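Dropping a structure here in structure tokens format, bear with me for questions.
Note that one protein chain of the assembly has been removed; the remaining protein chains are unaltered in position.
On to chain A.
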């Protein structure tokens, strides 16, 4: 329980954690179970394509499960809004971005984590597209809309990286159908960049040459994949 509160919040002070605990006392086991399930789902998504091409059906089912949990948590109000710079809306994408923001401060070298969240949010459709990105641009530039939220986004989200994100998202689902020649170039440029990022992000875990896969599915949120939180995750899961 405690670990959950700590893990989720990056910026908040003590009062938020206490508030969370109060909410937990009502039905601790259900929330814990749900959280563990979410943790498990996210880990599965990340690890599922470490070695081989991911099973698309399995990935989609796990992603849907994780999304379902997140939506329920949002409705419950147990999904905490962390970002102080938030405009105040409680919409899904805002929550998402704040989590990503939270995470991005810890993993500065990996810009891919940030946009990857957007893959599971349906609210990103209306976000303005970037010229650099091809028709897949609806995926967005969550980054673009988040510009006012801080420099953290900017430095991670060079146009090239955004292109990378798109391609990495696509690669998660195994497609390389790029009709746009620019995107093909992005694709190849991806390969070079990803190597570095993969190494830095996935230290301590098995990895392969497929960069995008792991990144995209990290998604969702509070469940970080950094090594520093692995212990906490284990702690949670064991409780379950």
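The criterion applied here is as follows: contacts are C-beta pairs under 8 Å (C-beta built on N, C-alpha and C of every residue); 3 or more make two chains touch, one makes a residue touch a chain; residues count from 1.
Definition applied: contacts and distances are computed from a predicted model.
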Name the absent chain as its UniProt record does, using one of the following: "Gamma-secretase subunit APH-1", "MTMR7 protein", "Serine/threonine-protein phosphatase 2A 55 kDa regulatory subunit B" or "Auxin-responsive protein".
"Serine/threonine-protein phosphatase 2A 55 kDa regulatory subunit B"
Over the whole complex, note the residues of chain A touching the chain we left out.
33-34, 37, 40, 44, 52-53, 55-58, 60-61, 63-65, 68-69, 118-120, 122, 124-125, 135-136, 138-139, 169-177, 208-210, 240
